[in-house]
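As you look at this complex, bear in mind that one protein chain is not there, while each of the others sits in place.
Let's turn to chain A:
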Amino acid sequence: MKKNYLLLCFVAIILGAGIFISCNHDDNEDEYLPVSPVVLDVTQVPYAKLSDYHFFDGGELKELSPSYKVLPYRPASELFTDYAHKKRFVWMPQGTKATFNGNDNTLEFPVGAVLIKNFYYDDVLPDHTTKIIETRILIKKREPQYNDDGDEINSGWEPYVYIWNDEQTEAFLDTEQQGVFVPVSFMHNGQQKDAFYKIPADTECRTCHKINLNETLNGEIVIPVGVKPQNLNYVYDYGTSQRNQLEKWVAEGYLENNIPATILSTVDYNDTSKPLELRARSYMDINCAHCHRQGGHCDYVNVRFNFSNSDPETVGICATPLFNVDNLPYVINAGDAANSEIIHRISSTDGSVMMPFIGRSIVHEEGVQLMTDWINSMQNHCN
């Protein structure tokens, strides 16, 4: 049993989460300042069980009630994963923080930082139960390494997967790393969905989370995808308060306070009050741009789906597909979604046609509709 409270008494700290501890040299008794119970020794991870990390000591493990300093977050625009719900958390060692590295780049995290992503369904058939399937974590285990040209050749990030037991009492490290299929039927907006959910193999984690930004020999590195300022510049409901996540991270001591005043930001693509184009581009960013960007897994396809790309041609509008597909002359056929490659691919479940080709077994109907609406709304047709 680790000590959860560190004896410390040198300054008064007011913590935003409502914990107040006064500290006074004159007190007769030593006062205890709360510290995170999280256990994370980068030389020892990955641990065998999810509970070994003490990320969720706020209740039963399956409640995913975060321990002190385990901070929930959500990117404005979320990756579709067979309609699985997600609960994401970040934790960093005491006294360390992330730094800004551009609106559309992943924050630079300190060694020991961990990103935790739980995948679950809350209306699983036949009994309409909640089922947590897996918890994926990314741990920054070491400082990045660079080659002589200054190109990064190791980010220090490593991906691990913990698979929940049927009793939902524990999740165990996937040591096989071959991927595990979990057929799941669930209700989504009153409709039954049947997914052939896949807990990813190690190589699949790396396929989506890798980048070779400068196309360097041995330059493929693992990076987090969602934690970019453009996605975190978004209000999150922390339960006791609603706050912009970047501000919150700064307040928590998790982010250096040098964030630009203006950040070109994605939106929640489900939010119909937002402009259609922004929603669609946000959708493309989080679902497509980890591969379809410079140095990504689909780098050689000449489209760049990152939100910050302002060039219509490389966004795919009236762009000729690299791979010829019958009757689909353009990636995005402005005004004609039905004859757009991108709609063909996001509507497919054939592995060699579908996009994305990892992370889903069924079609994201709402996503297809969003992209269809956007493409059909375009006034300037191709040709």
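Here is the rule we use: contacts are C-beta pairs under 8 Å (C-beta built on N, C-alpha and C of every residue); 3 or more make two chains touch, one makes a residue touch a chain; residues count from 1.
Going forward, contacts and distances are computed from a predicted model.
Participant: Would you mind picking the UniProt name of the chain not drawn here, from "Tryptophan synthase beta chain", "Peptide/nickel transport system permease protein", "VCBS repeat-containing protein" or "ABC transporter ATP-binding protein"?
Facilitator: From the choices "Tryptophan synthase beta chain", "Peptide/nickel transport system permease protein", "VCBS repeat-containing protein" or "ABC transporter ATP-binding protein", the unshown chain carries the UniProt name "VCBS repeat-containing protein".
Participant: Out of A:126, A:190 or A:351, point to the residue that touches the absent chain in the complete complex.
Facilitator: Counting the whole complex, the residue in contact with the absent chain is A:351.
Participant: Tell me which residue among A:130, A:178, A:192 or A:369 touches the hidden chain in the full complex.
Facilitator: For the chain that is not drawn, the touching residue is A:178.
Participant: With the missing chain put back, one of A:48, A:217, A:264 or A:338 would touch it. Which one?
Facilitator: A:217
Participant: Determine and list the chain A residues touching the chain excluded from the picture.
Facilitator: The list for chain A reads 177-179, 181, 183, 196, 198, 201-204, 206-207, 211-212, 215-217, 219-220, 294-301, 322-324, 350-353, 357-358, 361.
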